[in-house]
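The complex appears here minus one protein chain, its other protein chains still in place.
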Amino acid sequence: MNPPGLVTACAAMLRRDLTLAWRRRGDIAMPVLYALIVTMLFPFALGPEDTLLQRIAGGVVLVTVLLAMLLALDAMFSSDIEDGSLEQLVLAPQPLALMLGMKILAHWITTALPLIVIAPLLAGMLHLPGAVLPVLLLALLLATPVLSLLGAVLVALTAGTRRSGMLLALMLLPLCVPAVIFAAGAVAAAQQGLPWQAPLAWLAAALVLAVVLAPLACAAALRIALDA
Amino acid sequence: MARWIPLWLHKLGSPPTFYRFAGALRPWMLALALLFGLIGLYGGLVLAPPDYQQGDAYRIIFIHVPSAWMSMFIYAVMGVAAFIALVWRIKLAEVVAMESAPIGAAFTFITLVTGSLWGKPMWGTWWTWDARLTSELVLLFLYLGVIGLYHAFEDRRQGARAAAFLAIIGIINVPIVHFSVNWWNTLHQGSTVNLFGPSKIAWDMLWPLLSMTLATKFYYAASLFRRVRTDLLALEGGKDWVRKIAESEART
Partner (left out) sequence: MSSLQTFLAMGGYAAYVWPAYAVFFAVLITDSVAPRLRRRRVLRELRARLARQSARRDRAQEARDPAHPTSSSP
């Protein structure tokens, strides 16, 4: 029996993960709700002055989205490890890196995309100027996949352990610093009326690098973590 | 060509041989560390004259700068050992990489604390988001991540391999972080402080610094040897050579 072609396998993988996520719609809503709650707390803590909120809006939205993604990161492979389907995937004839890439894509669609969709609402709550909004969305669109890809490598590394929630945050922090800096830098530059293309170009470069390397690293990490 | 070198290295990689080798070398390393440390401290605290700008506060550099160098040097050692551990699956390399991490974290912590103790009288603040300081803080988190991941696994060797992978990712990450933090600093011009202006350091101040650098290097070797020896005993618990050591140390 011939194994199905790569494109078929990829499509099947993506469809499976999206179907599974759709059946547990409540889980998709959780990070969104979390981001809303965190953003709502900032005006209460800092006072409702427009100028202050405007100044911090971009950074707050970025950090909130990052934290919300961290919340959902833990679950990226956990159900697949529990029912053993991840080990089947490791044994499958298709390249593991490609299959994991599809899983990461599905995870990004189900957690990061909803967050990007409500990002204008979050920004509006903090009175971010409308002209800056497109830059913020573009920065999120470039930064969130980088975070998903980096996070996937770390989740794969912790696949063989029990407790990983806080550990994941500890490991992700040093890795996500550059992405946060460039994304926030672009928003800040746009807010001050300066050219904002350069940091976004750096982010895009990081994304290209991560898209190529992270699935390979993820596959290697998974083989280490599951190799008992 | 000297063909005994690869053979000798190969032998050294076996746990019982390394255990004896490290045990024989460790007292010398510790003695050298103490010797250079005492010379460096005497030279730095007593002999070196006060700086004409910073007074006596600059004397913190005799521990701050060597610790900062060690924090990076140990990360490099850890990265090389991690690479060897992953590629050739040598048990000793795994142990060296994992036991380097706590020492590196200790030196990074010293660097951060002494740096802020130096910064307070010199530029009036405990902490500034300068590129070097921020990179050092990120380095501390990298160390902590490696240590945390290593201890999260039930199986020591599997944990060591996973943490070694993380250490290698960290090595790629450090220059990226440094570059991005530099860029970020130029963006926020207001908060930059010119800490490390071009300065020529006098010989009276330089030689204690070099002596302290040597002392920390030797200290690292001594501490690493002790840690590796302990770890090898724990890892090789069922083997004959460990049994002999356990029995002989029970009698003394």
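For reference, chains read A and B in written order, and residue numbers begin at 1 within each chain.
Keep in mind that, in the parts below, a residue touches a chain if its C-beta (ideal position, glycine included) is under 8 Å from a C-beta of that chain, and two chains touch if they have at least 3 such contacts.
In this text the structure is predicted, and so the values were computed from the model without any measurement.
Note that the absent chain touches B when the full complex is taken as a whole. When the full complex is taken into account, the listed residue touching the unshown chain is B:Phe109, out of B:Phe109, B:Trp129, B:Trp183 or B:Trp207.
The residue touching the chain not shown here, chosen from B:Leu117, B:Ile147, B:Ile171 or B:Leu214, is B:Leu117. Although one chain is not displayed, its contacts with chain B can still be listed: residues 45-46, 50, 55-57, 59-60, 63-64, 67, 102-103, 106, 109-110, 113-114, 117-118, 120-121, 219, 222-223, 226-227, 229-230, 233-234, 237, 242-243, 245-247, 249-250.
Assume only the chains that are shown with their structure count from here on.
Listing the residues of chain A that touch chain B in their complex gives 153-154, 157-158, 160-164, 167, 170-171, 173-175, 177-178, 181-182, 185, 188-189, 199, 202, 206, 217, 220-221, 224-225, 227-228. The residues of chain B lying in touch with chain A in their complex are 86, 138-139, 141-142, 144-145, 148-149, 152-155, 158, 161-162, 165-166, 169-170, 173, 176-177, 179-181, 183-184, 187.
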